[in-house]
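Note that one protein chain is taken out, while the other chains of the complex remain in position.
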Amino acid sequence: MTTSTSLGYLIALPLAGAVILLLAGRRADKWGHLLATALSASSFGVGIYQLTQMLAREPEERAFSQKLFSWISVGTFNVDAGLLLDQLSICFVLLITGVGTLIHIYSISYMSHDRDRRRFFAYLNLFIAAMLLLVLGDSYLNLYVGWEGVGLASYLLIGFWNQKPAYATASKKAFVMNRIGDMGLSFAIMIAFATLGTVSFSGVKEASETASTAALTGIGLMLLVAAAGKSAQFPLQAWLGDAMAGPTPVSALIHAATMVTAGVYLITRSNFIFDAAPTAQLLVVIVGAVTLIFGALVGTAKDDIKKALAASTMSQIGYMILAAGLGPAGYAFAIMHLLTHGFFKAGMFLGAGSVMHGMNDQVNMRRYGALRKFMPITFATFGLGYLAIIGVPPFAGFYSKDAIIETAFNAGGIKGILLGSTALLGAAITAFYMTRVMVLTFTSPERWEEDQHPHESPFLMWLPMAVLAVGSVTTGYLFTRGDGLVHWLEPVFGEHGEHEEFLPAIIVSGMAITAVIIGVSIALIKYQFSDVDAEAPENVTEFTRVARKDLLQDSFNEALFMRPGQVLTRFFVKVDDSVVDGTVRLVGRTALNAGSELRKTQTGFARSYAALILIGAVVLIAAVWVVTQ
Amino acid sequence: MNPYNYLYLAALLFTIGAVGVVVRRNAIVVFMCVELMLNAANLTLVTFSRINGTLDGQVVAFFTMVVAACEVVVGLAIIVTIYRSRRSASVDDASLLKR
Partner (left out) sequence: MLEIQTPETIMFWVLAPLSVIAALGMLLVKKAVHSALLLAWVMITLAIFYIAQDALFLGIVQIVVYTGAVMMLFLFILMLVGVDASDSLTETISRLRPIAITAAVGFGGLFVSLIGRASLGRDAVGLTAANANGNVEGLAAKLFSTYVFPFEVVSALLITAALGAMVLAHHQRSVARPTQREQSIARFRTGSLAGAAGLPSPGVYARHNAVDVPALLPDGSAAPTSISATLKARGDILESRSFELGEVDNTVAEEK
C-alpha cells in the first residue's frame, strides 16, 4: 500500500470552502459562490491527478493510503483517521467532485435570485467534503463520520428554505429516517469490534476469513439497514419523495447522484462480509428487488416532475442493490450502473430544474406540455438522459442495466429466474413512466396555466446539463469496452469469474429491449395520442389511487411507528407528570402538611407547652426504664 | 421501715405537682405546684442521704431550698407585675405567641 500525501486535499479543499463561507457571513455574498465552485473544481483536479497516478501503476499497487492522525487509541481499540484511495474509491471521488462541480456551476445561475446563495454553496461544499470523507475513509468508523456528515448536509439542504414549515418538516423526516439507518451502521461497527476486534476495512477483510458466519451475518444485516436508510430502499424509503422540498440542484446532487448511492458503496466495500454471509446477501437482493418494483410503481402515478424522478431514483438504486447482492459477479455492474445513473439522473434533475425555472416554479406535469419548442436545449439533454435511463442502446443505461439483468438470470435456479423477471418488469415500468414524463412535459399539447412564458435557461444552467448529457451517451460504452470497469475493479472485488449463462446474452438483451418497447408504446398511446387532463382525474382505479399515495408508505409508517410512538410518548409524559412530578409534589405537600400539623402545637398557651414538657419527661423515663430492663 | 418508701412518696408527690402545673390556670397555684415538685425532690435527697450515710444529700437539699426561695421571690414579683398591667392572673391570657 503506497502512502500518499495529497489525499487529504481532496477533503480539505471543499471543507475549507464551507468553513470560509459560513464564517465570513454577508461579506462573502459577492464572491462566495465562485470560491466554492473553484474549490470543488480544484478537488476534482486533485482527483484527476490521483487517477493518473493510479493508471501509471500495476493493478495490484494502485491503492493509496494516508494517515492523517491517530484518532482513537483506547486499550485494544485503535482507529486512525486514515484515508484509503483504491480503484473503487476513485470512481466515487471523480463522480462526486465532477458532478458536484457541474452542479455548483448550475447553482450559480439557478440560485442567483436567492439572498442566501452563499449559505447554499457553503452547504454544498460541506456535502462534497463529507461525501468524500465517506468514500475515502479506511475504516468503518471513518466512513461513519462521513456518513453522518452527508446526513447533516442533506438535512441542511433539504430544509434550505425553512421559512416554509412543510419543507422544514420534510428535512426532519429525511434526517430521522436516515438516523435509523445510522443506528444500523453503529451496530455493525459495534458487532465488528466485538467479534472481530477491528473496524478497519483491511482488518475486517482479514478477520472475515476466519470469523463465524453468525457474526458476519449480523454485521451484514446491520449494514443492509444502514444502506436502506441512506439509499432510500424498502423499508426506509419514505423520505425520498419529501426530500424534493429542497432546491433542485440539491435533489440532483444528493438525491440522485451521490448521497443515495452511499448505501451501494457501503455494500460493495463490504463485499468480503456479504460473500461470507449468504443469508445477508439474499436479503440484499430481496430488498433491491422489492424497491425496484416499488419505486417504479410509485413513479407511474406521480404528477410532480421531481417526485417522479425521485421515485425513479429509488427504483434505479434498487437495481444497484440487486446487483450488489448477486456476489462478485454483480458488484462491478452495480458500480457501473451507479456511475451511469449519476450522469443521466443528475442531468434529468437539472433539466427538471430548468423546466421549473422556465415555468415559474410550476412542478405539476399536467400543466406542462409542448415545451420542446420553447426549451430545445433542455429537451435535448433531458431526452438523452431519458433514452439512457430506459435502456436504449447504445446509451449508457442500456449497458449497465442489461448487465444487471443478465447477472440476475445467471444467478441460477428459481432465484435467478425470479430476479431476472423482476428486473425485466422493472425495466418495462421504467420505460412507461419515463416516457410519461417526457411526453407530458415536452411533446404533448400545451396545458399551461395563465401567464406562463417558458424560455430557455441561461448558459450557466444548460452547460452542465449538456456535459452530463454527453456523459449519459458515452460512459456506458466506455465502461463496457473490453470489460474495462470490471477489470479495473477486480483488485477490490475479487475475481469476476466466469458464470454459467442461463440464457444467451443476446436473448436477454432482446427481452430487455422488448420490455422497453412495450412500456414506451403504452405510455405513448395513453399520453401522446390521447388527451391529457390538466387536473388529475378523480375516477381512477384503486391501484392508481394507492400509487398516488406512494403505495401507502406514509400511512404504513404512521400506523406502525408514529402512532404507537406517540402513545408511548404520551404515556411517558403522563408518567413523568404524575409519578415523577407527583413524587416531588408529594414531598413538598408532605413537608407543607407536616408543617401545618406541627404548627398546631404552637398554641401560645403556656400550659400546653408544660404538657409537652411532661410528655417529654415521660418519654425519657420510659427510655431509662427500657434500657435498664 | 424501708427508707425506699419515702422515695415512692416523693415520686407520687412529684407526679401530682407535675399534673398541677399543666392543669391549673391560676398562675400562683401553678407556682405552688412547682414548689411541691421541689419539695418532693428534697425528700428524695434527704432519703438518699440517710441511705448512704453521708450528709451530702442534706447539703444539696439545703441549697435547693435556698434556690427555691429565691425563685419564689422573683417569680411572685413577676406575677404581680403582670397582674398590674393585665389585670388578670390567668396563665392562659398570656398567649400572644399563638400561631
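Residue numbering begins at 1 within each chain, and the chains themselves are lettered A and B in the order written.
The definition used in the following text is that a contact is a pair of C-beta atoms (placed from the backbone, for glycine too) under 8 Å apart; a residue touches a chain by one contact, two chains touch by 3 or more.
Since this is a predicted model, take the numbers as computed values, not measurements.
S.K.: Just the residue numbers, please: which parts of subunit B touch the chain that's not shown?
M.R.: That gives, for subunit B, the contact residues 1-9, 11-20, 22-26, 28-29, 31-33, 35-36, 39, 42-43, 46-47, 49-56, 58-59, 61-63, 65-74, 76-81, 83, 87, 89-90, 92.
S.K.: Pick out the residues on subunit A that sit against the missing chain.
M.R.: Interface residues of subunit A facing the absent chain: 603, 605, 607-608, 611, 614-615, 617-618, 621-622, 624-625, 628.
In the analysis below, only the chains that are shown with their structure count from here on.
S.K.: Using Cα averages as centroids, what's the distance between subunit A and subunit B in whole Å?
M.R.: Those two chain centres are 94 Å apart.
S.K.: Which positions of subunit A touch subunit B when the two form their complex?
M.R.: Contact set of subunit A toward subunit B: 599-600, 602-607, 610-611, 614, 617.
S.K.: Give the list of subunit B residues in touch with subunit A in this complex.
M.R.: My answer: residues 18-19, 21-23, 25, 91-92, 94-99.
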